[in-house]
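Beneath this line is the structure, given in structure tokens, with notes to follow.
As you look at this complex, bear in mind that one protein chain is not there, while each of the others sits in place.
Then we have chain A:
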Amino acid sequence: MPELLRLLQEPWPWYVSGPLIGLTVPLLLLLGNRAFGISSNLRHACAILLPDSLKPSLFRHDWRAQSWNLMFAAGLILGGLVAATLMRDPQAAQLSGAAVQSLGALGVTVQPGLLPAELTDLSRPGTWGLLILSGLLVGFGTRYAGGCTSGHAITGLSTLQLPSLIATASFFAGGILSANLLLPLFLR
């Protein structure tokens, strides 16, 4: 039993969790012909929250027909809670030496948990800028591109769609630029 608990608390190897992530696509199709994609929930939330006078046509869709996805997002929050309470990993991520060195050069030390202090310490003004700019770009970009990492990189690539390959390549191009050039501006 302590052995099982330790296995659940340790990070799961990519060759175990990767295929399980991939199985989400056929599982949702089998459960009700639903195409896996999380960013649509941001659109649904805009449809629900915005008053009619401020609502662009993009948000005048029938979000009730997509209510399964809102339940999926609620499940994600519960899953995060379960993982953080019952399966919390006391160790810091076992990054490669090169990554530890690169982050160290930016003044970031690798601590236990999923986010560094640079993203959670709200007494630093840089933290607010980082979180807000990141959210704005992700929200705008995902709707412009018609999907996020789940809708394009997982579902779209799994169903061999060329637009999703272009979107995924662009996600990575933007991420590489941002992590290497933009991020240091907020950390220094």
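One rule holds in what follows: a contact is a pair of C-beta atoms (placed from the backbone, for glycine too) under 8 Å apart; a residue touches a chain by one contact, two chains touch by 3 or more; residues count from 1.
To be clear about the criterion, contacts and distances are computed from a predicted model.
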{"item": "Undepicted complex member, UniProt protein name, chosen from \"(2Fe-2S)-binding protein\", \"YeeE/YedE thiosulfate transporter family protein\", \"Nitrogenase\" or \"Inner-membrane translocator\"", "value": "\"YeeE/YedE thiosulfate transporter family protein\""}
{"item": "Residue numbers in chain A that touch the chain omitted from display", "value": "8, 11-12, 14-15, 17-35, 38-39, 41-43, 45-46, 49-50, 56-59, 62, 64-65, 67-84, 87, 92-93, 95-96, 98-99, 102-103, 110, 114-116, 119-120, 122, 127-128, 130-150, 152-161, 163-164, 166-180, 182-183, 186"}
